[in-house]
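Only one protein chain is missing; all other protein chains are in place.
Which chain is which? They are A and B, in the order written, and residues in each are numbered from 1.
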Amino acid sequence: MTIQKYAVPRSIEEATQLLAAENITMFAGGTDLMPQTKSGARKFKTVLMNLNRVHDLRGISLSKSEVRIGTLTTVTDILHHYALRTAAGILPEVANAFASGQIRNAATLGGNVCNASPAGDMIIPLLLLDAEVELTSWKNSAISTRRIALHEFFIGPGKTRLGANELLTFIHFRIPEEGFVARFEKFGTRPALDISIVSVGIAGTREHGGLRNARVAFGAVAPIPMRGHAVEHAIDEGSLTAERIKDISRLAEQEITPIDDIRATAWYRKEITRTYTERMLHDICAARN
Amino acid sequence: MTSVQHEINFTLNGKPVTVSVALHWNALTLLREGLGLTGTKYGCGEGECGACTILVDGVSVNSCLMFAVDCDGREITTIEGIATEAGLNMLQGEFVKQWAVQCGFCSPGMIMQGMYLIKNNPRISKDEIKRGIEGNLCRCTGYSKIIDAIAETLHDEEVRS
Partner (left out) sequence: MSIFEKETLIGKRIAKLDAPQKTTGEARYLHDITLPGMLVGRILRTDRTHARIVSIDTSAAKALRGVHAVITAADTPNIPLGHGKDNPPLKGDKVRCIRDEIAAVAAETEEIAEEALKLIKVEYEDLPPVFTPAEALKEGAPVIHDSHADNIPFSFDYSHGDIAIGEAESDIIVQDTFKLHFVTHCCMGVSGLIASFDHDGNLTLHSQTQIPFLYKKDLSPVIDVAPEKIRVIQPPIGGGFGSKLDIYPFEPICIFLARASRRPVKLIFSREEEFIASPTRQPVELTIRTGVKNDGTLIFREVHTLHDNGGYTSWGATTPFVIMQTISSLYRVPHCRYHTTVVYTNNPYSGSFRGYGNLQATFAVETHMDKLAEMLGKDPLSFRLQNAQQAGETTPQGMHFKTCGFHDCLTTAATQSSFVEKHERYRTQQNGPIRLGVGIASLLHVGGGAKIYRTDGCGTILKIDDFGKVIVMTGSTDIGQGAETVIAQFVAEELGLPMSAITVINNDSEITPWDVGVHASRTTFIAGNSAKRAAYKARQKLLMAAGEMYNLDPETLDLRSRHIVHSESGESIVEIGKLIRSLHFRDKSEIVLTSEYYEPPSVMQDRGFKGDVSASYAFGTQVVEVEVDIETGIVRVLNVTAAHDVGRVINRQGIEGQIEGGVAMGIGYAITEHLIVENGIVKNPCFRDYKLITAPEIPKLDMTFIETHDPEGPAGAKGIGEAPSICISAAIANAVYNATGIRFHELPLSPEHVLRRLKSERNETLSTR
């Protein structure tokens, strides 16, 4: 027997207690777990835990300064959330390019983050927003939480700093300031149903002729969804002239470390990264918001 | 793979159901093998083709990705559950009328996704319909008449009301 027991917690407390006590495989939408266990890439542990009845973990709440998204919030929830469009429009925009309608209805933000694919679509905009993950566990008979900046959360393909007994409960980010602008491009021949070959996210706050506090993130071109620090510094350095944009996009090409696989070669991924970075920076300059 | 069985209770096409499922089963296996409802199809088992689309609490999902045990306490609607007492519902009728069915293998999944799209956005445009069925593969029709069928249903419903 592989799976021997089934658990359905109804609260965060119950969920973390179970995680502390048992050998658990947990599921929410199942959109990554089901194919992975079927193929044998992942093995079930002795207890299967269904997280979907912990209703406290689903939902988007906004305060004056912060957004908090529960781990069970689906990609469709994000796509349709009205207030999020004004507060951090890049998130619903990326949700619109995610997989398919059926998968958006089931896939959760927490699942996408914890699956930690280097191509994880929803991770890129969260990196642009300087998101933090809240990790909760049951320690010494009490709930214990800690936060990690998302850009420090990933350590390798499919690997994060999530502890064995920890549950990712919420994702937090500060509502971006006035003048914040963000763009996301995912390479593909389809509007959504494409596994990322390359994805590029660029954000920052408008300043005369350019951006300050630039945030740049790349997907599917490194072992983890990565921040492009060199590109960020280059953007911050001055206004975005056509010549500087060309140089910055070449820097992007050099900063990433893509591999060859059946979807694309490293050469092609570099070409697309450079081209998209250039186009997106031009687009930011030309647009008003 | 083997695993322990677990009994679940849920509403299936409007009727209460109690059934025992293996913990590692997906909802597709529950429907087809556990309950003998073969209208929902296996197309790929990986959430890439949409042939297995069902409604869970009114929301469309790929049943091949959903854990069977997660059906517990939910309202599940399959292709077998949408016809009316009078016969085919409006969307099914349009699929027939518009020649949106050729081999028909993708049709249950397309129709369930169509039901969700129409319910969710009664003003949906043809371009939005195309995006709406982007997760449903069809090898026969080239999609054109399927899009027409969904669009015509909206028109029928408008005319009706």
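Just so we're on the same page, a residue touches a chain if its C-beta (ideal position, glycine included) is under 8 Å from a C-beta of that chain, and two chains touch if they have at least 3 such contacts.
The shown structure was predicted, so the numbers you read here are calculated from the model rather than taken from an experiment.
For the options A:43, A:147, A:190 or A:212, the residue in contact with the chain missing from this view is A:190.
In the full complex, the hidden chain is touched by chain A at residues 187, 189-191, 193, 195, 262-265, 268, 271-272, 275, 279.
Taking the complete complex into account, residues 1-2, 32, 36-46, 48-49, 51, 78-80, 83, 88, 92, 95-99, 101-108, 111, 129-131, 133-147 of chain B touch the chain not shown.
Everything below uses one rule, namely that only the chains that are shown with their structure count from here on.
If you average the CA atoms of chain A and of chain B, the two centres end up 29 Å from each other.
On the chain B side of its complex with chain A, the touching residues are 1-4, 6, 23-24, 26, 45-48, 50, 53, 59-62, 64-67, 69-70, 72, 113, 116-117, 131-136. Contact residues on chain A toward chain B in their complex (touch as defined above): 1-6, 8, 27, 29-31, 34-35, 37-38, 44, 48, 50, 52, 76, 99-103, 105-106, 190-193.
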